[in-house]
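Excluded from the complex is one protein chain; the other protein chains are retained at their positions.
This part shows chain A:
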Amino acid sequence: MSSRNLMRVSHLTKYFGDTPVLNDVSLEVAAGEVKGIIGPSGAGKSTLIRCLNGLEPIDSGRIWLEDTELTAARANLDRLRSRIGFVFQDFNLFTHLSVADNIRLGLRRVRRLGRDEADHIVHRELARVGLESKWQQYPAELSGGQQQRVSIARALAMEPELMLFDEPTSALDPESVGGVLRVMRSLVAEGMTMIIVSHEMAFIEAVANDVLFMAEGRVVEEGSAEQIFQHPQQRRTRQFIDGIAAALIGEASEEGGGA
């Protein structure tokens, strides 16, 4: 992994009304790095990741993508966003467009590719997420997991330098989660730079080079996956990790009892 910073965030602060939802958040993402963000709900994870591609305005602090400052007054946010892929918790596929047209829209209207080149990429990206046969379908005809994989293909088609994931599996049936995680694993293997907000702790632990634990709008602890999951330094982090482990054990014993 190179040490070149692809994204840099410094002293980010954001309020909703009088409530601070992000409080002095700083982070750096090296090219090729996979960064996991975990934390209780309401911690500000979604807000943070949405700030990173300018979907959410910030109150203070600065964000850079390579040498371009996103938070500069004259930043061309449209151009910057086309360099950053974003995967939403609830997919947000364009409901009026077929799978192929969902992917084609950005290729034609943002990257301004010709029809043939766009079609080529549509099929390449659909193959990459294992849904080549679904190109004519409409989002409503697909399962949640398939929709999420299409939304990943839509983001990848823009050939982004960085992919942001906001709880990509939280809205899915348990049986659909695996397919989405498999696609994300293949991206990790290809060396894609990724920031992943997720409650899939085992997945984060397996793929992330670096993990941020957030609570109440702050980064409580940052470290290697090993440190955060096995040897958390902060009491707050420990509580969270232990809580999740306990919940998992509870679930497992419930299932065991039912069988």
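Note that in this section a residue touches a chain if its C-beta (ideal position, glycine included) is under 8 Å from a C-beta of that chain, and two chains touch if they have at least 3 such contacts; residues count from 1.
Keep in mind that, in the parts below, contacts and distances are computed from a predicted model.
A chain of this complex does not appear here, and its UniProt-recorded name among "Amino acid ABC transporter permease", "histidine kinase", "SufD family Fe-S cluster assembly protein" or "Protein N-acetyltransferase, RimJ/RimL family" is "Amino acid ABC transporter permease".
Interface note for the absent chain: among A:N5, A:N23 or A:S82, the touching residue is A:S82. In the complete assembly, the contact with the undisplayed chain comes from A:T95, out of A:T19, A:S41 or A:T95. Across the interface with the omitted chain, chain A contributes residues 53, 55, 78-79, 81-86, 88, 90, 92-96, 105-106, 109-110, 138-141, 151, 154-155, 158.
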